[in-house]
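Shown here: the complex without one of its protein chains, the others still in place.
Chain lettering (A, B, C and D) follows the sequence in which the chains are written, and residue indices restart at 1 in each chain.
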Amino acid sequence: MEEKPPVTVIAYSRDKFTSRKLSDVREALSIKGYDVVWINIDTVSLIRELKEALGIHEVLVRDFKRGSGRPGVRVFPDYLFVLLHQIYETEGGLKRERIGLLLRGNLVVTVQEIPGDVFDPIRESIREGEGLFRERGADYLLFALLEAIVQNYVPIIERISSKMEELEARILGRGDKTVLHRIHGIRREILFMRRTVFPLLEAFRKLQLEGEKFFAEDTKPCMEELHDHVMEVLEILEGQRELANSLVELYYSTISMKTNDIIRILTVVSTIFIPLTFITGLYGMNFRYMPELYWRYSYPAVLLLMLGIAVGMLAYFRRKGWI
Amino acid sequence: MEEKPPVTVIAYSRDKFTSRKLSDVREALSIKGYDVVWINIDTVSLIRELKEALGIHEVLVRDFKRGSGRPGVRVFPDYLFVLLHQIYETEGGLKRERIGLLLRGNLVVTVQEIPGDVFDPIRESIREGEGLFRERGADYLLFALLEAIVQNYVPIIERISSKMEELEARILGRGDKTVLHRIHGIRREILFMRRTVFPLLEAFRKLQLEGEKFFAEDTKPCMEELHDHVMEVLEILEGQRELANSLVELYYSTISMKTNDIIRILTVVSTIFIPLTFITGLYGMNFRYMPELYWRYSYPAVLLLMLGIAVGMLAYFRRKGWI
Amino acid sequence: MEEKPPVTVIAYSRDKFTSRKLSDVREALSIKGYDVVWINIDTVSLIRELKEALGIHEVLVRDFKRGSGRPGVRVFPDYLFVLLHQIYETEGGLKRERIGLLLRGNLVVTVQEIPGDVFDPIRESIREGEGLFRERGADYLLFALLEAIVQNYVPIIERISSKMEELEARILGRGDKTVLHRIHGIRREILFMRRTVFPLLEAFRKLQLEGEKFFAEDTKPCMEELHDHVMEVLEILEGQRELANSLVELYYSTISMKTNDIIRILTVVSTIFIPLTFITGLYGMNFRYMPELYWRYSYPAVLLLMLGIAVGMLAYFRRKGWI
Amino acid sequence: MEEKPPVTVIAYSRDKFTSRKLSDVREALSIKGYDVVWINIDTVSLIRELKEALGIHEVLVRDFKRGSGRPGVRVFPDYLFVLLHQIYETEGGLKRERIGLLLRGNLVVTVQEIPGDVFDPIRESIREGEGLFRERGADYLLFALLEAIVQNYVPIIERISSKMEELEARILGRGDKTVLHRIHGIRREILFMRRTVFPLLEAFRKLQLEGEKFFAEDTKPCMEELHDHVMEVLEILEGQRELANSLVELYYSTISMKTNDIIRILTVVSTIFIPLTFITGLYGMNFRYMPELYWRYSYPAVLLLMLGIAVGMLAYFRRKGWI
Partner (left out) sequence: MEEKPPVTVIAYSRDKFTSRKLSDVREALSIKGYDVVWINIDTVSLIRELKEALGIHEVLVRDFKRGSGRPGVRVFPDYLFVLLHQIYETEGGLKRERIGLLLRGNLVVTVQEIPGDVFDPIRESIREGEGLFRERGADYLLFALLEAIVQNYVPIIERISSKMEELEARILGRGDKTVLHRIHGIRREILFMRRTVFPLLEAFRKLQLEGEKFFAEDTKPCMEELHDHVMEVLEILEGQRELANSLVELYYSTISMKTNDIIRILTVVSTIFIPLTFITGLYGMNFRYMPELYWRYSYPAVLLLMLGIAVGMLAYFRRKGWI
């Protein structure tokens, strides 16, 4: 991070484009003569410098300095500020980093807690003159950046979905011990995603209402689309939450099915052999006066009796549907 | 799809009617001299062409190009756009396809992701002069198309209900292993339906409020009816969700009932025979000095004792209500 | 139904009263000279005829023609329409039939899907000059009719409550197999009632707000009362829902209690006799060189040992609280 | 009730106070010359008389005559009416009785379904000139009466809390059979309380908004306090509901723990002795040609073998953490 200059400026008009890497915020702010100037800062450490250069409210600085920070929109008389989270999948689960976006006149400033590539496609589009960037103002750029961040949540949500599908298959197949632990982990992820996305709903509604003056007539439907997109993501997350609960039930059911099978076998075997063993015990007693012991056909008769008992019980169990 | 021209135009006045199959959007738009012109496009590929011909906002194009797309209404100064889903039952479960409806003056444009027959009855009614189509304007046509799509959800919901009833009968009858898996599937379907229908509530409310100017006084109660219809569908879905949960419980109960029955039999048989077998073991011991072995009536006395124990236990179990 | 004329007209002023049975709607509408005219139609088949005679909106016709139809209020410039459900208890569970109520000037029209007696007490009161009917206008009649329908839900809800109490007693008493199935049925009924009553909340709020002009100052508190009444019914239903869930839990608990008791007995009996039986087996072995077999007091010593083991185990179990 | 006159009048100004017991409402209303007149009626039977004397709306009479009656506020042009419930703990559980409060000018009328002592402290305070009663108007008296009723709920809620704590201790201690039944009862009480208190929230909000004109500037913060108090009671009830659910889970857990313990013992004992008993059976067989039977050290060898098996199994179980 030391080597790479932390400040990138992209400035463009309909027919002009420039892109520079700087290490100073003030230098970036001095660029003039373009329709839109986008300053991206890859480290939070310059936030105070930015505050002084732009004269923005201390609250914005605190949003970054506080441990966490809830996604939200703050509207001031001549600028607005959006705080969002970018989500990463790491070894230890999902992590999130803050991204701040500031819109003032023709200037857009983005501050990323750690350097990321979420804005790369937009940078590319502007450079190549693709899309509507060059025709629209800074408000459209802001929209596109917000949309890019929201769009970035989608693959993570899809990964959760496919994890759940895999788990469902595994539950129905074998149902090993780690399944519930993994569902627990997935729930935690869904919860994490939900807590990240949910405040956006309120934030983007506020953006539409209070930040109206910052948006051109043409950009307004885009903002509406953004709001819809968040709604959609949230609804998917709600669905995932219900499915995760449903998976837990499915899992318990396969477990209890298995236990039932085992108990059934135990019952059938025990219940058949226990009376038979009793009979053998009976004729294994050493009483002197047991006339049956000395009859000629006692043994085959007892064998037949035991066979009869066994067959009768099997028939009973079959009728009950236990075997 | 190649052979069939993707664009169908139906144009009608109170006393005129024409219907043409074309492959070009612009040609369709050039039809004049009718009170209402309805252009149906059976493929999303013409959406950009449509955008340029009508000068509509790019957001509408994106609604189709994005992977999913949430049902919703977008109101513009001189046109409005509704995005809905049509639901199909396929082998692999429920699938949904987008349908876009655009109303501008006397023009209604519908764009279907895949060619479908959901609008066929309306087409038929217009041709035959049935219903109120010929007397009313394009707004009434829009209402009828929306109502047709919503109405299309009903048989799928009814299918879910009858599946659940069948499952309930099966649970109470036998309770085989696949039941819970099927309930899981039904829940997924209910969730899917809910996610499709729920946004309509908001959409149609918006249509009534923001899209007011597009509707004649006479059509407004119809829009209200549409909203009520969606509410009704949603309430049925909510009920189905609760019933599905209730089914899971019912299922678990029959399972645990069965296990209980099995355990009871095991207990009764074991508990009766275990002490008896002990007694036989007792007199099967080979000690030299066991005076009972040499008494005359030991054997019948022991048999009587065992009978007494068995009868006593059976009586105890019966009193406890276990057999 | 053929014989009975489907149209009943009751017309009254402060000092006049007439009641006629007719088979034609138009004839009924021609009655003049009374402060309030109430036309009750006992069949849906005359709905179209009614539409044409009164010039009402087609939506109202559709509300009856559609399969179901959600309770609701529709307010038009010079009339308002309320759609409610009447609930019947039949062999196969709860059933519901639509009732439509229309208020226009001094005219109230009620349309019942099937002939019912829910309005009989009101008819009686008007005839006898009881209550405030004769002093008030058609709006008060409408209120009284709505109140009568809502009041009609109460005995059904009370029946559900008493069913649940009976079930609770039965669960705590014996807990037979049908209990859960019956709770399932009760839940379905509660759900059904809820789906019937819930939309009324919104409907009556709308009636108060949008239908304000149709009500005299004196009738407004009555409408408020109606709304409160529905709230009350809903709150009772919510409580019933929770109690039903609680009953399920209670039921499971008694079941698992029983299983526990059974398992406990099995354990105690098995655990005591299994070691004893092992000992008898030990001395039932036929080894030649088992010196104990030939000792004088082996047998009583072994008997004492076994007694000691049994007593020790019983003491252990008692200390553990298992017997 | 016959002997005690059902009507009590308390009238006071800053420097005057009178208190009378009457049996007629009209007589009570004729008292003049005081800043505040409070009429308390201890029976519902005088409600119609009251209606005629004061000219109040029939709805208020119906609120009392109807079987139940939901707590609520009704605001009329020159008076307002509050209906609340007082809760009693009886042998058969919680019971509730209605209390109606009417404020008109300097007059407060309270109607209690059964005579109660909930207002006694206020009566005492007025008599003694304590608190602010003598300095304030009838609106403050109304507030104090409402607050007294709400305050009356608190000990009942506290009783529920202490019952739950006692139950928790009992669950963790022994977990006898009646626990779940008692939790069921507590839930029913919580539900009952909730259904009584919940409508107050709406009622007091309405009182603040629509009844504003009835309250002096100084009394308004008191009304706000009342609303907060109800919120607080409701939040406690919600918490109790969750705790009750949590208790059920705790209970099930102790039950299943116990069953687990029992099953474990059964398993350990059975699993150890079953193979040993098999071995004794083996050498109890009467085959003529079993060479082991005649060896010198067979018996001690077999005893050693069995000891080895037993010890091995115990070690295995210990390693598994089952004993």
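To be clear about the criterion, a residue touches a chain if its C-beta (ideal position, glycine included) is under 8 Å from a C-beta of that chain, and two chains touch if they have at least 3 such contacts.
These figures come from a predicted structure and were not determined experimentally.
Given that one chain is not shown, which residue among A:R127, A:R159, A:R188 or A:R318 touches it?
Candidates A:R127, A:R159, A:R188 or A:R318; residue touching the omitted chain: A:R188.
If I consider the whole complex, including the chain that's not displayed, which of D:K32, D:K213 or D:R288 touches that chain?
Hidden-chain contact among the options goes to D:R288.
Which listed residue, D:E52, D:E166 or D:D228, touches the chain dropped from view?
Looking across D:E52, D:E166 or D:D228, the contact with the absent chain belongs to D:D228.
Which residue numbers on subunit A touch the omitted chain?
Subunit A touches the chain not shown through residues 57-59, 62-63, 67-70, 72, 74, 76, 174, 177, 180-181, 184, 187-188, 191, 195, 198-199, 248, 251-252, 255-256, 258-259, 261-263, 265-266, 269-270, 273-274, 276-277, 280-281, 283-286, 290, 292-299, 302.
For subunit D, which residues touch the unseen chain?
Contacting residues on subunit D, toward the hidden partner: 132, 154, 168, 172, 218, 221-222, 224-225, 228-229, 231-232, 235-236, 239, 242-243, 246, 249-250, 253, 256-257, 259-260, 263-264, 266-267, 270-271, 274-275, 277-278, 281-282, 284-290, 320-322.
The definition used in the following text is that only the chains that are shown with their structure count from here on.
Tell me the rotation angle, 0 to 180 degrees, that brings the C-alpha atoms of subunit A onto subunit C, to the nearest 5.
Rotating subunit A by 145 degrees superposes it on subunit C.
Determine whether subunit A and subunit B, two copies of the same sequence, contact each other through the same residue numbers or different ones, counting it as same when over half of the numbers at the interface appear on both sides.
Interface between subunit A and subunit B is built from largely different residues.
Can you work out the whole-Å distance between the CA centroids of subunit B and subunit D?
40
Between subunit A and subunit B, what's the gap in Å when you average each chain's C-alpha atoms?
So the centre of subunit A lies 25 Å away from the centre of subunit B.
Where in subunit C do residues touch two or more of the other chains?
As it turns out, subunit C has residues touching two or more other chains at 256, 259, 263, 266, 270, 274, 277, 281, 284-286, 290.
Have a look at which chains touch which and call the overall pattern line, ring, star, complete or other.
line
Touching pairs of chains, all of them, please.
Chains touch in the following pairs: A-B, B-C, C-D.
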